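So the structure is just underneath, and the comments pick up after that.
Only one protein chain is missing from this complex, and each of the others stays in its spot.
Chain nomenclature is as follows: A, B and C, assigned in order of appearance, with residue numbering initiated at 1 for each chain independently.
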Amino acid sequence: MPGNSFGQFFRITTAGESHGPGNVVIIDGVPPGIPVSVDDLMVDINRRRPGQSKLTTQRKEADAPEFLAGIFEGRTTGTSVAILIRNTDQRSKDYSDIKDKYRPGHADYTYDARYGFRDYRGGGRSSARETTARVAAGVLAKKLIERDFGGRVTGYVCQVGSVKANIPSPQDVSLQQVEQLPDGSPNIVRCPDYDAAAKMIDVIDTVRMDTDSIGGVSEIVATGVPAGLGEPVFDKLKADLAKALFSLPAVLGVEYGIGFGCAELRGSENNDIFESRDGTITTATNRHGGMLGGISSGLPIVLRAAIKPTSSLAKEQPTVTRDGTPTAISTKGRHDPCLLPRFVPMGEAMVAIVLADHWLRWKAIDR
Amino acid sequence: MPGNSFGQFFRITTAGESHGPGNVVIIDGVPPGIPVSVDDLMVDINRRRPGQSKLTTQRKEADAPEFLAGIFEGRTTGTSVAILIRNTDQRSKDYSDIKDKYRPGHADYTYDARYGFRDYRGGGRSSARETTARVAAGVLAKKLIERDFGGRVTGYVCQVGSVKANIPSPQDVSLQQVEQLPDGSPNIVRCPDYDAAAKMIDVIDTVRMDTDSIGGVSEIVATGVPAGLGEPVFDKLKADLAKALFSLPAVLGVEYGIGFGCAELRGSENNDIFESRDGTITTATNRHGGMLGGISSGLPIVLRAAIKPTSSLAKEQPTVTRDGTPTAISTKGRHDPCLLPRFVPMGEAMVAIVLADHWLRWKAIDR
Amino acid sequence: MPGNSFGQFFRITTAGESHGPGNVVIIDGVPPGIPVSVDDLMVDINRRRPGQSKLTTQRKEADAPEFLAGIFEGRTTGTSVAILIRNTDQRSKDYSDIKDKYRPGHADYTYDARYGFRDYRGGGRSSARETTARVAAGVLAKKLIERDFGGRVTGYVCQVGSVKANIPSPQDVSLQQVEQLPDGSPNIVRCPDYDAAAKMIDVIDTVRMDTDSIGGVSEIVATGVPAGLGEPVFDKLKADLAKALFSLPAVLGVEYGIGFGCAELRGSENNDIFESRDGTITTATNRHGGMLGGISSGLPIVLRAAIKPTSSLAKEQPTVTRDGTPTAISTKGRHDPCLLPRFVPMGEAMVAIVLADHWLRWKAIDR
Partner (left out) sequence: MPGNSFGQFFRITTAGESHGPGNVVIIDGVPPGIPVSVDDLMVDINRRRPGQSKLTTQRKEADAPEFLAGIFEGRTTGTSVAILIRNTDQRSKDYSDIKDKYRPGHADYTYDARYGFRDYRGGGRSSARETTARVAAGVLAKKLIERDFGGRVTGYVCQVGSVKANIPSPQDVSLQQVEQLPDGSPNIVRCPDYDAAAKMIDVIDTVRMDTDSIGGVSEIVATGVPAGLGEPVFDKLKADLAKALFSLPAVLGVEYGIGFGCAELRGSENNDIFESRDGTITTATNRHGGMLGGISSGLPIVLRAAIKPTSSLAKEQPTVTRDGTPTAISTKGRHDPCLLPRFVPMGEAMVAIVLADHWLRWKAIDR
């Protein structure tokens, strides 16, 4: 049953619920000598943090990570790293209503089916709170791939409701564009097409005032990845990246490169043509999203994840109790009207972890 | 690096290339006592077989599987099962041209980047030939889930090019509808909407005569799956199913339930409302595709995979040689103009393997 | 590299060093509904604790475990359990001498060979301090096997130096016999043959006064284990148990049943003869140590581990520095003159974890 580990070589194992003492991650397979500090962790933890803008839940979480193991004199030792992020602002009473009512779109019912016993004070293990630990681990993965091959992972929001961003060159989007508007103020929706960003904010504001929520799409781009990462059959790079993104809450679809658009194309339209540029074999177009046969091609890896609208609504929804009695539920306060802005660092973290894992796997056999 | 195994508990490990002696699969974790014969394997192997209709490659492959281990008196023994499918119609000379030229859309270049050494007589390990072993293993998975909980997995083609099928009730599509037309003749495109099927055949015929190819979408449905399968975090059922499908060649996108359509919906539109029916908690709609919080809900599991158009084209395409010299390539004969009809049994097999795996995982802790 | 996890289904993952913030264990695969408290953990943690008698190191460690996750209302939830045991009495200055000198018998040199970088303030990750986390996890494993099949794991010391205990019936040794003398005072050497225990204490006292140390043998017995646990090939129960014990510090040999004594026997002397007793098939003798073909036979499982004398000596020993310069080292104070008494709970924990793991594996396929 051990479903709380991810990765073969750069492997994270997590524990923690929304309303327990905290969330902890053990990161195994980290090479020795990588400098890392709590401040480094905070960069992405703050990007994932609730309450960062009017677009996100107003819960306050201190989210102060502590290294429990694996770090000596500011560098990784090569043995397992452990990071603890304690829960603070839990307000258990807010959740007492959901003890016996199944929230639509949530895992309450399926949890009961699986375990017959459930921490009813929130999502428990299925709460997005759990992703804090992944984001912390992702910081180490990002450091490893940047140190070893200049790899970078950047995510952003490319669709909210029917508003779609125009991102002509995904590989050129910078973290600064994602985080800041031209005037230096925060880009709270994390869409680097600023016109679209303004419209997305309007959409989110509207659904928020309607006590409703809205879905969207996030794009994650990895640059600097050398050709040759990934395994030919089951552990194709695309397969592990897809599992990584689908393992995040609320993801209902994943595609890379041309994605579902490939269904309508002919082979002669879809194939990217190889050419030699400065002594390197590459392709001018990137409909293949940086992976061929499940192995990285050296081109930017471009993935998209579809995120459903937040299931928790202040608006009243019909449902049933554990014994099947019809009732209604409205989830009070403090929920994101749109999950997309906070999804970005989660998606980046999972992509970075997969790349770190496949990098180590590649080193083991090919050098 | 061991990327040739899939599954934690019901685990398959494969070896084999398109032009080596054969493909072999070891299936570990099969409970004892399941009746299985070579004839059982042939049902799905024949559905995957090349040369079955004008829509598929005209290669002839005998595809005669042999049980090497794990079967005694027609039943599984509980120890590892091995199945060998020898390669027969290899015609290595057909492929000599590709020794030094990189085929657009293929893994030739990425393989060289990974291994620096490659069986150039075809796709090698990345050939779709490898999936024969998965299809054979999938038959055992299907038998296990049907025996233990009445689970069934049925796939079909729902889009080819711009032709989309209308499938109002995915869970009601039968294997017979997928395989046969009302007049008993073979449904060669495996689309249960027969009007759409006729149009799809026209599209494929057209691209075939143009020495081109076309993409599409396949839908895979699992019925009878009890609520409670899947793990809450990394091994969410949706995550393992997505990895399973993305591990197949040519898959560029996977979605379940409402999928990418969720991006445009509000929470109040997207949430499926719980109700009690005959003492069972269920939902009237199934936008959640049978999984909530990564755990099965008891509703039909509905997945879709986007398949790119075949990369091999008889039409000449520009490319480069291993040393970067511009050249052109046309892949002679014997390629599927559309991968979709033969994808169906592959997708079914991978979905069945994931369900068998999570079923055993569930038994270990919950009974 | 992930070498910090153990078990396939009941799996523990640990992190922590002797001189970092603490040691943490994540236990995956724990079924829901098992009652457990911090007090339960303390029973075995106290048996492993330093400073418990004159026979052990005089270091004081508070060893107060904290559940971080996986427990709700005093019971396991079925999701991953995390336990943190903070380090308290570290006294880093005591260890400054060993920064550059390689302690004989320790892992200092091999760590530098592996990582090139080492937390020199003690054994780091290779310190026996790390086993606290295993002992805590072992408590959960013990609870699971006792609840599900009445399994019990009891260890004791059967040899110190040349003093060998006479234990005619290993399966009848009780925890009380191991922990207490007939007069109710603590059995500080944990040998249930009280005459031998007295002699062992004399031996340990003697080496302690000589600033030296002494080796020994511990026997671990598991009763109540049903026939049928274990896998036929690589994951034989004996193989996983041996790995479990060898993964503990200072273990140089493991045997079960007749062990190395089998080398001198004929088959007709060694084979245990099957018989039927009260409708159950069993054997009158147990030279096979409860396992045949790697699978449990229903008889008591009897294992022995040889433990080397503590490597750290107050007595001065010659050695070299990191750059190879000859020097000498004497490890001041606070080391166990004999590791055996504190080994007992560690060995029990590892055996219990293996049994819990194989129990869940058995349930997955056979029920």
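The criterion applied here is as follows: contacts are C-beta pairs under 8 Å (C-beta built on N, C-alpha and C of every residue); 3 or more make two chains touch, one makes a residue touch a chain.
Keep in mind that this is a model prediction, so the values were computed, not measured.
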Displayed chains contacting the withheld chain: A, B, C
Selected from C:His19, C:Arg49, C:Lys142 or C:Lys238 as touching the chain missing from the view: C:Lys238
Touching residue (missing chain; options C:His19, C:Arg47 or C:Arg125): C:Arg125
Interface with the unshown chain - residue positions in chain C: 1-6, 8, 14, 102, 104-107, 109-111, 113-116, 123-126, 130, 159-162, 207, 210, 212-217, 226-236, 238-240, 242-244, 246-247, 249, 251-276, 279, 281, 288-289, 291-298, 306-313, 315, 317-320, 324-326, 361-362, 364-366
Footprint left on chain B by the chain that the document does not show: 1-5, 7-9, 11, 13-17, 20-24, 26, 28-29, 32-33, 66-72, 75, 77-82, 84, 114-119, 124-125, 360
Interface residues of chain A (partner: the chain not displayed): 9, 29-32, 78-79, 232-233, 360-361, 363-367
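FYI, only the chains that are shown with their structure count from here on.
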Equivalent interface positions on chain A and chain B, same or different at half: same
From chain C, the most remote chain by mean C-alpha position: B
Chain A and chain C, separation of their C-alpha mean positions in angstrom: 40
Distance between the centres, which are taken as Cα means, of chain C and chain B, whole angstrom: 46
Multi-chain contact residues (two or more partners), chain C: 9, 29, 32, 78-80, 360
